[in-house]
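Shown here is a partial selection of chains from the complex, left in place.
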Amino acid sequence: MRFNIIVFPGSNCDYDTYFVLKNVFHCKVDFIWHKQDKLKNADCVILPGGFSYGDYLRPGAIASFSPIMQELKKFAQRGGLVLGICNGFQMLLEMGLLPGSLMLNNTLSFICRNVYIKVINMHTPFTNTIAEKNVLKIPIAHKEGNYFIDEEKLKELQKNNQIVFQYCDKQGNTTEYTNPNGSVNNIAGIINKNGNVLGMMPHPERASEMILGSDDGKFIFQSIIASTFANHHKI
Amino acid sequence: MCKANIHIKLKSGVHDPQGKVILNTLHTLGFDNVKSVRTSKYFELEIENENNMDLTEQIDKICDEVLANPNIEIYEFNLENHS
Amino acid sequence: MEKSIITKELISEHGLSEEEYQRILEILGREPTITELGIFSVMWSEHASYKNSIALLKTLPREGIGLLTKTGEENAGVVDIGDNLAVAFKIESHNHPSALEPYQGAATGVGGIMRDIFTMGARPIASLNSLRFGNLDTPEVRHLLKNVVRGIADYGNCLGVPTVAGEIYFEHSYTTNPLINVMTVGILEHQDLTTAGAYGPGNYVLVVGSATGRDGIHGATFASEELTEKSEKKRTSVQVGDPFTEKLLLEATLEIIKHDLIVGIQDMGAAGLTCCTSEMSAKANTGMDIDVSLVPQRETGMTPYEIMLSESQERMLVVVKPENLQKVEKIFTKWDLHSVKIGEVTNDKILRVRNNGKIVAEIPTESLVAGFGAPVYHRQKEKPKYLNRLNSFDITSIHKPDNYNQILVDLLKSPNIASKNYVYHQYDYMVQINSIVAPGSDSAVCRIKNSNKAIAMTVDCNGPYCYLNPYEGAKGAVAEACRNIICAGAKPLAITNCLNFGNPYNKEVYWAFAEVIRGISDACREFGTPVTGGNVSFYNESPGGAVYPTPVIGMIGILEDLNFATTQYFQHADDIIVLLGEHCNEIGASEYLKLRIGEPIANAPKVDLIYEKKVQNVCYQAIRQGIVSSAHDCSEGGLAVALAESCFNRECLFGAKIDL
């Protein structure tokens, strides 16, 4: 199982994600500098959180022009697993690998705190090891996490079961009060139609060790590892 | 040198949280006659243009591919030619 | 040489006294050029020279086991913590820029102190801030609070350094002169420790990072003037911060240090290029010959005066051996940053500045720099008369309140005590995934990855205590910092301080300053926490008078075993609550008294340092023996508030039964 983490000028959570994959999950992990044009035989590519290019113009916009992104599109089209976390999710939207846009939080301010997210779709390569406990406590930290998509495309997301996470409370209720940033339908994470590209605002790498307050984030990484293992043996 | 004034606006129907908060602020400060506030971005580009080409197509490309997010934004621009 | 047209107004406009100008004539043996006048004005400003404080600062206890830098000699204090690791930390003020432009003032304050840390070769792992504003009932104060917090958040979050702890107080005294003190903590391996000296004549001098513009000119002298209506028109000298470029500068700087490619490095803060060139060469007993026309510029037609005094952000001065020039340039190009050679180190101890080859300034570096030739003054002191009235206030004249519950609720609602989560939830306090104790507890605790250790950190000060009794108040500030570190299960190591005071030429202000220095010294000696450096900010005045004497103490502590990290929140029902230390009825200068009277009054609580140390040791030992579920210190609001705060465990709320 090999992860590639793409590093952009301004990425901040690249080391965090690397540390968790290496020390908690004992996987092989490589950093890929955004100016390179080749991935390193990755099973899963991660676009980490942070402020690539200072979030100037639009978060993730400038990063989406980096040379490596052409290679990433091909990798995704071939069915390779891609996980975009926070700033990474913004990049996936700017590249059109996922539908919709992320706008300024309705509070107009940066929010950093633990939130609960309900797993709506348990049958993706990113969520298939979450058996019964479908409410995860994972932190968010962003200023532009207000997911927007028009009515028509929202229905499409729902029809294709592309909504994976919704902000909820401890008991799993998704209401207006459990929505930290104004996202349409409390959406916290979605996948593409093919199911191999996930964008999520919460940071699983910040909730993979109990010492930091929660280890619910490990389900995401465990699922990726499990589904990759399964794929290897199918081919 | 040519100057491009580019205005990037949110499509109608797209929610503008910043506009909403500014509207509330104006009301609390007593500007009740303000009915709506829409925020948008503005870019001023200086472009070298010795052989006086028509830059419209290039600016269109810049707006469409870089400055605007087609999902939620529309753009308009004008060009000023300085000698 | 430049033709000099120095007039009396020009000299006073540069904040130089008549005697100081005479000294300049003696040093140069001629009239200074306009560029030289500018250089002397910023280097002899209070902010850069510490001329009115350095004599007293030298009396602070600066020795201690494990200190890897001599206090005041380097950009930050560095303390050894074993396993070939060390902690670099420092606190600095950005009060005056933030008073006029809160967002950019606070943001560039964060940027500046971050550079002081990574210029030592340390990766910043945490940021703290100590903020003081006027009362919250005026829109102006609310505007300052909102924008200062947004400035700190936007800069720190973009940089990827967690903002993990701090304090915010609201007192009438700070209404038009807020205090914005920012502290950064970094971790380095011993071999990466770098110095700010320009050693080795013939070595190259490089400006790296952003291009230079006209922003912030007179930032240093501006910080040495009172905030009067006159200074309003200096608003255009606002410095604008770019956290994205700072992140690139951070990574590039750590990379050239990791590859051992540099001789010396210093951050360009107040007084920009002037301060770096003179301080780095004076420290190394060398000189510098630079040409300002080579400095990358963002604006056209900048004069040598403007380039030498510009305080554009995100820039460093680096000294490298000639053979390493290409390697350094390659690394900075990778990070899309400028790195341009502007001159060389010389051995004549002269700062020679050229413009396209023509000499525009030639000054002995030692005459410019604090601790070397810059002026040192001893100001007069006089105990303020208002203290006799305030300290003699009879506490017993306050009748007992009839509704104790309402008093507790009012205290918990008062802005100084109420929870600050509406602020710290705007900070990313989790990035770098080291924060094992989050904001809200006594002190923050950050783990050191791949080790079993953690660092506890806190900033503390009580303005009213220091106003009513500077000596006891200063002791109290150090004692409270110690208590907060110990309540987290850590052993206090060392402190940095930011001394915020009014005009030093005012006898009463200077009396308080001397008393505070005495208090800090006595407390640091008793607790074994040396002073590793810091910052002095004078001229914090507003038309109403000087702000409260406010010596903000930044302290770090070490947890040898991070499993002993403790918070202030009760953990299990049926735990026993123990009060350590004698409970004496001192309500002088308390929040309660302020609630009843409307202003801080009577006298600050006395601090028995020896007794305090014993209480702290008992608490520390108890935690280390694993018999403590939570620990919290009594500060503002006393025992009642401390108990209430301990109940607010975010996971589940608790109650408490107390027998007085």
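Order of writing sets the labels: A, B and C. Residues in every chain begin at 1.
One rule holds in what follows: contacts are C-beta pairs under 8 Å (C-beta built on N, C-alpha and C of every residue); 3 or more make two chains touch, one makes a residue touch a chain.
Keep in mind it's a predicted model, so treat the numbers as computed, not measured.
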Exercise. Which formula, in the displayed labels, states the number of copies of each chain in the whole complex?
Worked result: A x1, B x2, C x1
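One rule holds for everything that comes next: only the chains that are shown with their structure count from here on.
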Problem set entry | Distance from chain C to chain B - Cα centre to Cα centre, in angstrom | 41
Exercise. If you average the Cα atoms of chain A and of chain C to get two centres, how far apart are those centres in Å?
Worked result: 37
Seminar exercise, completed: Residue numbers in chain A touching two or more further chains are none
Exercise. Tell me, which residues of chain B touch at least two other chains?
Worked result: none
Exercise. What residues on chain A touch chain C, complex-wise?
Worked result: 9-10, 12-13, 15-16, 19-20, 23, 49-51, 53-56, 109-113, 139, 141, 143, 203, 205-206, 209, 211-213
For this session: Please name which positions on chain A make contact with chain B in the complex.
Result: 57-58, 61, 65, 93-94, 99-101, 103-106, 108, 146, 148, 150, 182
Seminar exercise, completed: As the complex stands, chain B meets chain A at residues 13-15, 17-18, 20-21, 66-67, 69, 71-72
